[in-house]
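Step one of this worksheet: look at the structure below.
With one protein chain held back, the other chains of the complex are shown just where they sit.
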C-alpha cells in the first residue's frame, strides 16, 4: 500500500502541536508529509517547509492557495492537518473540505460556535472526513476502559470524576511564550481559556470512555492570574442522562502539576482509575475483590486495549503513540473513503460531532459561570 | 505525673470506634480507662466492662448514673469519651459537662442542629473542655501542611480540593453490619449519611489545613443504592472568603476505594498533595522547582510536623497514632485546665466550634441539594 | 484478665528503642510497666523512672538488683524487656532467666556469639520464654505473605530478594548522636555494624516469610565512611536448601532512603512484593493474571493477615502496631506459660532460635567477607 499524502496548515518554526502531529503521522508509517502552508508569514512558511524537506512548489503561503493547488494535482494530498490556533481552524477547514480534501484538525473545534457550525456544515456538504485530534482517546488503556464499560464490567455507572490540571500558566504570561500567548488571548483561543484548551479534553475523555450523555452542568470559571482575559481554572458539576453524576476540574494554575489528566469511573459492580502521566497502568476493581493493576498489553488486556499497541507490556508507550493511533485510524478511514479498502475492526476517531459537543460544553460552562454557576443544559 | 482517668460512653462489644478511642488513649500512656457506660443493654455493659478489666462498681448501665457517680468520687474520671452513634452524643455530653467533667466526643457533633446547640450551650455554661475527635487533624504531615500554609509557603491560596471516598456501602446494607446499619438510618445518624459521616471529616480537614473560611457552597447529594434513606455520595463546590475556590467529594459507593481521604491545596507560590492511606508522605512543590516528597519526621520537617511524631522517618505511623495525638493533646489540655500545668507549645484540638461548623456544613449541603444544588451560605 | 507486669532494662532518657517498646506494650492494653533499671547511671535511672511514673522502690540502678528484687515480690514482673545496646543483652537476659522471669529482648541477640550462646543456655535451663523483637514479622501483610506461601499460592519458591536500606550513617557520625554512636562502635554493637543492626532484620524477614533454610552465603561488607570501624553496607548472595536463590542488601549509606525494607518472593506460580514504608499494601501476582494490590484487612485478606489488625482496610497501621503485635503475642505466651490460659490460634513470636540464626548470619557474613566473599555455610 502506498503511503498517504499529508498536508499541514500551521506548525511552522516555533510551533508545538504541529511537530507533535508530524511525529504522530510518521510513527506507523502510513503518512508522508508532502505539502504545507506552515505559517502566515511567507518567509517563515518557506523556511519551515525547507527544514521539513518539502518540495518548494508545495510550500504554500496561504491555505486558500494550497487547497486549490493540491485539489488540482493528480498526486494531491489525501488529507490536511490543521494545527493553527483555534480561531484559525474554520478558514482552512472549510476551504479544504470544499476542495474535497479530508481534514484532520486540532481541538477544540474552533474559537466560536459560529465557526464551529460553519465547519460542520462544510463537513456535511462535502461528505469528506473530519477528524478531530482528541488524542487522549488513542491511549490503549482508554480504549480498553471504554470497552470494559460497554460490556458491563463496571455495572451501571454512577460516578464520573475527571480532572486535567497543569501549572504552566500559574503566573503572568511571558509574551515571548508563543504557546501561552495565544491561549490566553480570547481573540485567538475563543472565549474559553482553560475550559477550551484542556477542559474540552477532559470532557471528551469522560464522554468517550463512559458513553454517558451530559444533560446539565454547573460551572465555576475563574481567572486567578491578575489581568488574565480568559479563565485559567474550571470547576464543574455534571449530571448525566440516567442519573449518574460527575465532577470535572481543569486548571492551568495548580502548582505542582504538569499535565495531570485523570479519569475515574465508578459503577455498581466496579471502578477504574487511570492517569495520563503514567498511561500504561490502570487500576480496576471488581466490588469486593482486590484492586488490579491492569497494564497496557498485559494480562487481562481486551481486544480494544490490544488493538492500538505496538510493544509488549512493560515497554511504555506514551503521548505520541496515543496521538499516532489517531493518525493510524485516520489513515484507515481515508483509505476506506478513497477506494473502499475494508476498515479494520474497531477503527474510529473523534469527529465533527465530538467537536460540536466540545463547543457546546465550552459555551455551557461560560454561560453557567456567568450566571453564578447555574445549571445549564448542554 | 499521674495518668489521667478516662471514662467511656458507648464502645461495648461489637463496636468499632470505641476500640479505636481506647487504643488512641493508651498509646502515649497519658490515660487510663477506669469507668464506662459501655452499652445501653445492662448485660452487655457489664460483660464489656469485665472484658476491659473495669471495676464492676464503675461499670454503669446508664450515662446519667455514671456522670453523677463519677462526679461524686474523689478519684472520679478526668474526662469522658463519647463514642455512641450520632443521635446519642447530646445526652451524655450535656450530662457530663453539667457534672463538671471534660468531654471528648466522636464526630459529627450530633444528629441534629438542635442537639448540637444543646451541647454547645452546655460547654459554654460549664466552662469544661469539649474536644471533638476529628482525628485526621492529628497526622504530623497535616500539622506540617497547616504550618507551611500559615507561614506562606504556598503563597495566597487559590484552590482547595478534598475528597474522602470509600466503597463499603456500595450495595444494600446487611442489617447485621452494625456499623453500616446505624450510619444509614437517619434516626441515628442524622439527616446526613455520607455527608455527615465522612463529608464532615473532609470539610474539617480542608478548613483546618488552609485556615480558609467557607462562604457558600453548592451541593449535590445522592442516595445511589436503592432504598437507602440517607445520601451515600456528595459533590460540593466551595467558595471561600477571599476568592479561593474548592471542590469536595465524599462517597461511600466508589468501588475500589477503602478510605481514600486526600487533600490538595494550591496557592500562588506552591502546592501540596497528601493522602491518608499513605500518610507518611506529602508532595510539596514550589512553583518552577521539582516536586518534593516530604516525609513524616524526614528532611524538611517543620516544628509542627515533628511535634506529634513518635518514630523517625521511614517508620510509618498511621491512623491510630494520629488519633492518639488528639488524646495526647486532650491530656495536656485537661492537665492545664485541672491545675494549670503549662501547655506545651502547639497544643490544640478540634473543639465545639469545629463541631458546630461541621453541623452547619451538613445542613448547608442538605439544604443546597434540596434546592437543586443552589448556592447556600454556610 | 489482669494486665501483665512489665519491667525494662535500658530505655532511659535519650534512648530510642525503649520508647518504642513501651508504646508497643501499651497499644493493646495487655501490659503495664511497673519496674525498670533504665540506665547504668543511677541519677538517670531515677529521673527516667520518675518520668515514667514508676514506683521509686521499683526504679533500680542495676539489673542484677532488679532481677533479684522482682523475683522476690509477690507482685513481681511477669516479663522484662531488654532494650540496651547489643553488648548489654546477655548480662540482663541471663540474670532474669535465672531468676525465673520471661525475657523480651531487642535484636540482634547479642554482640558476640559467645554471649548469644550464654543466653540460649540460660533460656534452655530456665524453661522461661525468650522473645526476640524482630518486629517486622508483626506486620499483618507479612503474616499474610507467610501464610500464602505456606499454602502454596506462590508454588515452589525460586527467588528471594530482600533489602533494607537507609542513609542516616552516610557521613561521619556525630558523637552526640547516641543512636549512631553505639551502633558504629564494635565494642557495643558487636563485630557487625549494618549487618547486625538491619541486615539481621532483612535476613529474619526473608526466612520468616518464606520458611526457606539458608545453606550458604557469599557476602561483601564495606565500611564506606572513612574511619568507620564497622560495616555500613552489606551485599549478600544467598543459596537456600532446595535450590532457591536470593540476594540481600543492607545499607546505612544509600542516600535518599529512610528505612526502606522491602521483600520480594517469586515462585513457580506467583510473586509478592512488600515494602515496609507503606506496609498496608502488598503486590501479589498469580502467573499470567493481572497484578493485585492486596491491602491490610482488605479484600482477599487471609486469616493470618486479619489476626493482627486493629482497624479496617484504608486506616493505615504502621511500625508501632506491628511492634505491638509482638507484645500482644508475648502476652498470650506469658499467660499460657503462667497459668495455662489457652493460646489463641496463630500466636507465635521470634524466639531464641531466630536469635541464634541471626548471630550465625552475622558471623557468616563477616567470615565470608574476610575471605573475599567466599561461600560460607550458615
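First chain written, first letter: the chains are A, B and C, and each begins at residue 1.
Assume contacts are C-beta pairs under 8 Å (C-beta built on N, C-alpha and C of every residue); 3 or more make two chains touch, one makes a residue touch a chain.
Note that the structure is a prediction, hence the values are computed from the model and not measured.
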Worksheet entry | Hidden-chain contact residue, picked from the options C:36, C:49 or C:271 | C:271
Fill in: Full-complex contact with the absent chain, from C:173, C:257, C:295 or C:311
C:257
Item to complete: Decide which residue listed in C:47, C:237 or C:275 touches the omitted chain of the complex.
Response: C:237
Discussion item. From the list A:152, A:318 or A:344, pick the residue that touches the absent chain.
Written reply: A:318
Worksheet item: Where does chain B touch the missing chain, residue by residue?
Response: 283-284, 288-295, 298-300
Worksheet entry | Touching residues on chain A - with respect to the absent chain | 1-3, 16, 19-20, 22-23, 26-29, 52-53, 166, 168, 257-260, 276-280, 295, 298, 310-321
Worksheet entry | In chain C, positions touching the absent partner | 154, 158-159, 161, 167, 170-171, 218, 220, 222, 224, 233, 235, 237, 239, 245, 247, 249, 251, 253-257, 264, 266-273, 283-287, 291, 372-373, 375
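Just so we're on the same page, only the chains that are shown with their structure count from here on.
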Discussion item. Between 0 and 180 degrees and rounded to the nearest 5, what angle rotates chain B's CA atoms onto those of chain C?
Written reply: 180
Worksheet item: Which whole number of Å gives the spacing of the CA centres of chain A and chain B?
Response: 43
Fill in: Centroid spacing, where centroids are CA-atom means, of chain B and chain C in whole angstrom
34
Fill in: Multi-partner residues of chain C (each touching 2 or more other chains)
295, 298
